[in-house]
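Heads up, one of the protein chains got dropped from this complex, but the rest are sitting where they should.
Right, chain A next:
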Amino acid sequence: MYHYRIKKHGKVASLQVETAGEVPLENALLPAVNGAVIGVALNDKTLYNSLEKQFNQKPHVSPPKTPVLHIKTDNTHIGYGDTIRIPTTMGAVFAGPSLGIVMGKKACRVTQENAHDYIQGYTIVNEVSLAETSFYRPAVKAKCRDTFCPIGPWVIDASDVDNAQDLKISTYINDELCHETNTDQMVHSIEKIVAYISSFITLEVGDMIIAGTPLRTESLEIKAGDVVAVEIEKIGRLVNSVAAE
């Protein structure tokens, strides 16, 4: 099943269809979820390894002991086909392709073994960010700007994805393939993340976890006028245009 959200006659409608082809992608959709969005930072092996030296220096002093979390506030959430608005005076802006884990049941203190029972399904996230020079302080300025979190086009049921821990993620800028990764590159698995977060944060139905974004190299830089697409195998393709703020 594909679950998507649109605005119809000024009202929000949540709809579900059997096939992706039935979703009206000619119009902009709403973000595929409407709950809280929590991101897991440094959850990519290449990114993590590239920072290992820094982790042992000031101000970090030692590597993270637990998954590193951040919040994508609701002003950042946009849907498929909507426009990412980027500032022109804050340096480079990067796309952040990631799997989105969508909660289907209220999850409070769940175990890794049971974590999958609480997941409704998966979506695609473009966790847009300014460059991060340090991971020491919360990244509000870099990550919480309006429109900096496209989510969609839909949520696909977990039962329709055999192994969410092995999905190819491809990012295209202006139809050119510029980045490839895979959900097998996560440092902390899907089950571990859900269990860890739910150990102190009750996740509600519709809340979403951004599983992890890759090292943001030049290949992921987005500029005004670009069209950026994040494609995840078995899930779909999230397309957004980019314009100056």
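In the analysis below, a contact is a pair of C-beta atoms (placed from the backbone, for glycine too) under 8 Å apart; a residue touches a chain by one contact, two chains touch by 3 or more; residues count from 1.
The rule we apply is simple: contacts and distances are computed from a predicted model.
Colleague: Which one, "Anchored repeat-type ABC transporter ATP-binding subunit", "SigE family RNA polymerase sigma factor", "5-carboxy-2-oxohept-3-enedioate decarboxylase HpaG2 subunit" or "Molybdenum transport system permease", is the UniProt name for the chain you do not see?
Modeller: From the choices "Anchored repeat-type ABC transporter ATP-binding subunit", "SigE family RNA polymerase sigma factor", "5-carboxy-2-oxohept-3-enedioate decarboxylase HpaG2 subunit" or "Molybdenum transport system permease", the unshown chain carries the UniProt name "5-carboxy-2-oxohept-3-enedioate decarboxylase HpaG2 subunit".
Colleague: One chain isn't shown here. Among A:32, A:47, A:144 or A:158, which residue touches it?
Modeller: Of these options, the touching residue for the absent chain is A:144.
Colleague: What is the set of chain A residues that contact the non-displayed chain in the whole complex?
Modeller: Interface residues of chain A facing the absent chain: 36, 38, 41-42, 59-62, 64-66, 68-71, 73-76, 108-109, 135-141, 144-146, 200-204.
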